[in-house]
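Of the protein chains in this complex, one is absent; all others appear in place.
Here is subunit A:
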Amino acid sequence: MFDQPPAAARTNPERSFAEEVRSLRLGAGEVFRGEGVLAVTKALLQSGVAYVGGYQGAPMSHLVDVLVESQDLLDELGVHLETCTNEAAAAALLGASINYPIRGCVTWKSIVGTNVAADALSNLASPGVIGGALIVVGEDYGEGASIIQERAHAYALKSSVWLMDPRPNLPTIVHCVEKAFELSEATNTPVMMELRIRACHVSGSFVAKDNVAPAISRNARLAEPVPQDYGRISHPPSTYIQEKLKVDVRQPAAQRFIVEQGLNELLPGEREDLGIIVQGGIANVLLRGLDRLGLGDAFGAVQVPTLVLNVTHPLVPDQITDFCAGKRAVLVVEEGAPDYLEQAIGALLRKKDIGTRLHGKDVLPMAGEYTAEVVTEGLLKFFAQTANDIDLSRPMQALEQARAGRAEAQRLIGAPLPLRPPGFCTGCPERPVFSAIKLLEREVGKVHISSDIGCHSFATLAPFNLGNSILGYGMSLAAAAAVAPVMQKRTISVMGDGGFWHNGLLSGVSSAMFNRGDRVLVVMQNGYTSATGAQFLPSSAGNRRDGNNTSDIAVTLRAMGVRWLRTIRTYNVSTMLGTLREAMTTKEPGLKVIVADGECQLARQRRIRPLLAAALKRGERVVRTRYGVDDAVCTGDHSCIRLSGCPSLTIKASPDPLRDDPVAQVVNSCVGCGLCGEVADAAVLCPSFYKAEIVQNPTWWDRLMTRLRSAVIGRLQGREPAADVR
């Protein structure tokens, strides 16, 4: 009913970045227009990188995605692109710059990606690099973040990696990327650049330069490796020397470079008695805040001298103390906890015996995003405590008025608005698995569900509310290792194919096999890392380099020694339920794995829509399938929605004047996956679901049969009186 190719034959979802690819080819003097992430990508090519790599994750996915589509350009320049299978691999990729004078850049989502990369990162930072090494992290912090809230800053501090946090406009971002490579080479140290979500997606323009082909590259290979230098190996005794080099040589070099190149910006202002030190990434919020208080303007001029730190590690002690000296008070605007900058600045002032009062987290909150409201309030408090000659009554009143207005709005609306958490897409192949788990729980009772990172984590939200913990990407099986032994029923771990290849195979499967874990693992095999925008993974069909298939999950599991293994097409809820039941109850000991197979529906739609349109245009017979609900049969209990949650299965006012409860309806976005029918069947719900197959470009046979059928059916319906009145 829902034809889809087997996993090994699914083709590229064909997202098009043609426009983006064109902007990467811009030459000197041409104006680049686009968003932040793409500007970074262009800046890399302008800086002569020899290799780029990374692991996808919002808000950085776009960087590698666009490069994947730019293979021609990369081949011309000789740039190697590695689509890494996790962030540790990406960090290790930078190892090329330890021994060779080649520039490289990797990217990932932070904090999670930085955590995964941490080991390689330490081992990279210790010997240091001779070719510029840049790590661009998407700092997923604040509104819209999808992960734990921690700062990448800690890694820069502990590994002695320099951290850039540029002002969120394209010229500064591009300039910082270029300077980052120089800084890295001048100091033999990898440089990390953090970009927050809004900065990654900010639109803007800059004047492009020509792309630079690296001197050593795929196109210009080295005859032989460099002679071994034990000093570049992160083993003792080298590590003792490396640690000293970090603090005695590299850090002072970095501080010199920062000052000489003017990486941090000093915005002068007439109020010399006060000062503000701000991270570059939130400079715009601060500058608009000063404007709001009448202490600045729309073009970034300020009355209070402001030091914008486009490099937040290392700090330059003289720069800080020179800035603070002679001022009555300085405010540090630093987002997130802990307050690394404020502590460091405080220590600097104390050591130099500078009496300037230091404010920061006392007037600004320790945790949470520094939004306009938060920063405005912080500034008001700071000036109220330090400069009573500044008249703040007007902005103070405006803030209070806005807050009172918000309270009034909330009072008017009365009740909290319905939440709109992310959920599975229409036709998602993962949803049926959770429908089956819900039905399973009706039989066996509640089960401990160990969840993972990926689209399937949405099952922890309504309507499924399934999942007891998330311990990281690919960690769900490992996270059940100590739960299973204390549980009468087996545990179910759910993992995507993305998580499987990222970490789950080793951290989860091999460990479970090794320890004879008696658990159930469901691997969602949809063919891509879908949550991050359908990137290829080792089990995707048609590798981007040569079109051949690479690795197969089931074959890999067998090779790992997994004996109880089933591959199930997810849309068949009854079969999925039966398989889960068997996995939960079989006498077979050890790990039981269900590979739940179904192509990502977003990818599928992207793939088939143009094909269908073309077939229709050619006049070929095309059958469009969708589902519907008979509103006269539906009684408005919505069990079907509780078991499915499909966005196209929604509600409408009941057409029955005698009933108040809204009835279910299938809206036009339905892709005909058939889950609602399957669920109605498996859960024995109600007979209101129907499947409709609309035959487009019908053949003469279709038309003849339809005419015959309509004639008979029409006569029977015609004879049927509206009411049998006796």
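Heads up, the rule we're going with is that a contact is a pair of C-beta atoms (placed from the backbone, for glycine too) under 8 Å apart; a residue touches a chain by one contact, two chains touch by 3 or more; residues count from 1.
Everything below uses one rule, namely that contacts and distances are computed from a predicted model.
With the options "Sulfonate ABC transporter ATP-binding lipoprotein", "Tol-Pal system protein TolB", "Indolepyruvate oxidoreductase subunit beta family protein" or "Cytochrome c oxidase subunit 3" in hand, the undepicted chain maps to the protein name "Indolepyruvate oxidoreductase subunit beta family protein" (source: UniProt). Residue-wise, the contact with the chain that is not shown comes from A:Ala58, picked out of A:Leu24, A:Ala39, A:Ala58 or A:Ala541.
Although one chain is not drawn, the whole complex shows that of A:Ala223, A:Val486, A:Ala559 or A:Leu658 it is A:Leu658 that touches it.
Annotation: of A:Ala462, A:Ala482, A:Val555 or A:Ala614, A:Ala462 touches the absent chain (contact as defined above).
Among A:Lys42, A:Lys327, A:His448 or A:His638, the one in contact with the hidden chain is A:His638. In the full complex, subunit A touches the omitted chain through residues 33, 58, 143-144, 146, 168-169, 197-199, 201-204, 283-285, 287-288, 292, 297-300, 371-373, 376, 398-399, 401-403, 405-406, 408-410, 412-415, 417-426, 455, 458, 461-463, 530-534, 602, 626, 628, 630, 632-633, 635-639, 641-642, 645, 647, 649-651, 653-662, 668, 677, 680-681, 683-687, 689-696, 698, 702-703, 705-706, 708-709, 712-714, 716-718, 720-726.
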